[in-house]
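Shown next, in structure tokens, is the structure this report addresses.
Only one protein chain is missing from this complex, and each of the others stays in its spot.
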Amino acid sequence: MGIKPIAGEESIRVPFLMKMEFEYAVGVYATHFFQELKDHGRLTGVRCPGCRRVYIPPRPVCGICFEPMTEWVPLSDEGVLVGATVIRLPFVDPMTGKQRPVPYGMGIIRLDGAATGIFHFVDETDETKVRVGRRVKANIRTERQGNLQDIINFRLMDGPHE
Amino acid sequence: MSLGVAIVGAVQTRYETNKVHLAVNELVYEVVAELLRQTGVKMADIYSQVTASQDWFDGKTISSMSVSEVVGGYLKSESKTAADGIQAMFYGAARIASGSFEYTLVAAHCKESEGQRTAVTSTMFDPFCQRQLGLHDHIASALQARRYMEVSGVTEEDLAEISRRRHKDAMKNGKSLRKGGFTLRQILDSPVVAGPLREMTVGPSCDGACAILLASPKQAKAFGDRAVEIAGIGNAADAYWTERELGRSVALEHAAGRAYRMAKIEDPRSEFQVAEISARCAYEEPLYAEALGLASAGKGRKWVETSGNGQGPRINPSGGAITGNPTTVSGLTRVVEAWLQLTGSAGAHQVADARTALVHGVDGICGQAQSVAVLRRGLGER
Partner (left out) sequence: MSQKVAIVATGQTKHTSKRKDVNVRELINEAVSRCLADADLRMDQVDAVLIGNMEPFEGFMFPELWSIEGWGGYLKPSVKINTGGTVGAATTAAAYYYVASGIYDTVLTVGFEKQSDGNSQAAMTAIGEPMWERSVMAGAIGNWSMMASTYIAESGATMEQAAKIAVKARHNGARNPFAHLHMPDLTVDDVMKSDLLAWPVRRLDMCPTSDGAVSMLLCGESVAKRRSSRLAWIRATATAHEQQYMGDSPKRLAVMRAQIAASQRVYKMAGIKNPLKELDVAEIYEPATWAELAMYENLGFCERGQGGKLIDAGVTTMEGELPVNPSGGVLCTNPIGATAMIRVAEAALQVMGKAGAHQVSNVRTALVCSYGGNAWSDAFILSDSPS
């Protein structure tokens, strides 16, 4: 069963380009985080009064304890890669509608003092160097806007691992 | 059959044009935290959550990821209906009625301010022949309004009168967005959105969230007269908007029929004291009133007059969606409002001796999908 094409007729496809503009409210917690980053070049997290985990990105409640969090804690600008890769496959960036330039290093970075990791670029495209366990340091801009791009990327700290 | 599920708590945010200070997770956390405070139930005792959101409005694929943590979803059974929040309530109730859970927390959110409403709603339209016309939901609603006015005789003055009443009622509702003692003249002179819809006869774009707590009969007992029974549910979806008669909501007739049968409602006009109907546009009130059996078929015009004279249930004492309730949240707002009425906690807009309430939600272009529930004060006979 199924719907069969009528003999000889080639299927038509209708192209449709959509531009969807959004303006996302980052909220109280992200506003404070990015204000700190912009004004002082400092990274911060929030601490759960129950389990004492420090969260970045910051958020209103610890999902594990379900306790509201209001204690802000400074975080180091250094940490460790807990996930690491180099992106080689090109793809369309939904933020620009264009191909994002590849290759680029990417990682999940757990800053010293934090229980969670953040996504960011890693300043290296050699897969043998961008590895889990490598220590990294945030490369923070001197002129900042108050967004994630105030951190340009993370730089590998030690020499080659292997 | 009896569902045996009760609503034991209900919270809504104030509706605002732009809650720019709150991210989506913070918005929902506000209502969840308030709900837990209101009910005294701990998140540790809640194992089931159903959320409602729309990826296109949120500008985020898998929009529920933004709220999963703040509704207590960590390692728990959270799921999401991509539909009006009232459907999330139905699913949450089914989870309890199945015997699998004692509680379900239901939450709906939408920040219409973050996207462009016209672009977002344009994605509902047929991509082969309709989207290219620049259609968005208010344009389709305008066409439906014209059709309904033609078949029912409802006039622009009638629509303005509905709007006048609702914005006046909303002055007694601290959560409402748009309110005031507007005159018919002011309403009729408000800018045209798409004829015959005017700014004042269409609900404004806005942000908001609701959360309710559902409980099993066993848990609901402890809540006494703060437990409201879900006596009946029903829903149905019609054909796509250009493939059906827009002047009559057949899907709503079916949805209401199902809910009334389950709740043993025989005469909606006399058995409900309150009806919270999701009518974002003024013309939807009489259109839906006919399908709900509150007005006789084809007699929507007469009903506009009689429903304002105290005949039949009080319609949208909250002010209703025309005063500003976002898509996806609106149906759950109706539930929250009905719970407030049935528990005697509606404050300045309380309807006296409210015992049974009708609540209603819609989805899709020109209300393609319709959902109805019957809520009753207290825990019914089992």
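Note that the chains are named A and B in the order they appear, and that numbering of residues resets to 1 at the start of each chain.
To be clear about the criterion, a contact is a pair of C-beta atoms (placed from the backbone, for glycine too) under 8 Å apart; a residue touches a chain by one contact, two chains touch by 3 or more.
On a predicted model such as this, the values are computed, not experimentally measured, just so you know.
Listed by label, the shown chains that the missing chain touches in the whole complex are A, B. Considering B:T13, B:T39 or B:S66, the position touching the chain not shown turns out to be B:S66 (whole complex). Listed residues B:R95, B:R226, B:R314 or B:R376: the one in touch with the omitted chain is B:R95. Across A:L43, A:L75 or A:I118, the single residue that touches the chain missing here is A:I118. Touch with the hidden chain on the side of chain A covers residues 1-3, 5, 11, 13, 16, 18, 22, 24, 26, 30, 34, 55, 57, 59, 63-64, 82-89, 91-95, 100, 102, 106-110, 115-121, 127, 130-133, 147-149. By the touch criterion stated above, the residues of chain B touching the omitted chain are 1, 3-4, 25, 54-56, 59-62, 64-66, 68-70, 73-83, 87, 90-91, 94-100, 120-121, 123-124, 126-128, 233-240, 250-251, 254-255, 258, 363-365, 368-369.
Please note the rule applied: only the chains that are shown with their structure count from here on.
Chain A meets chain B in the complex at residues 14, 16, 18-31, 59-61, 63-64, 66, 68.
Against chain A, the residues of chain B that register as touching in their complex are 18-26, 29, 33, 42-44, 56, 59, 69-70, 72-74, 111, 113-116, 119-120, 123, 127-128, 131-132.
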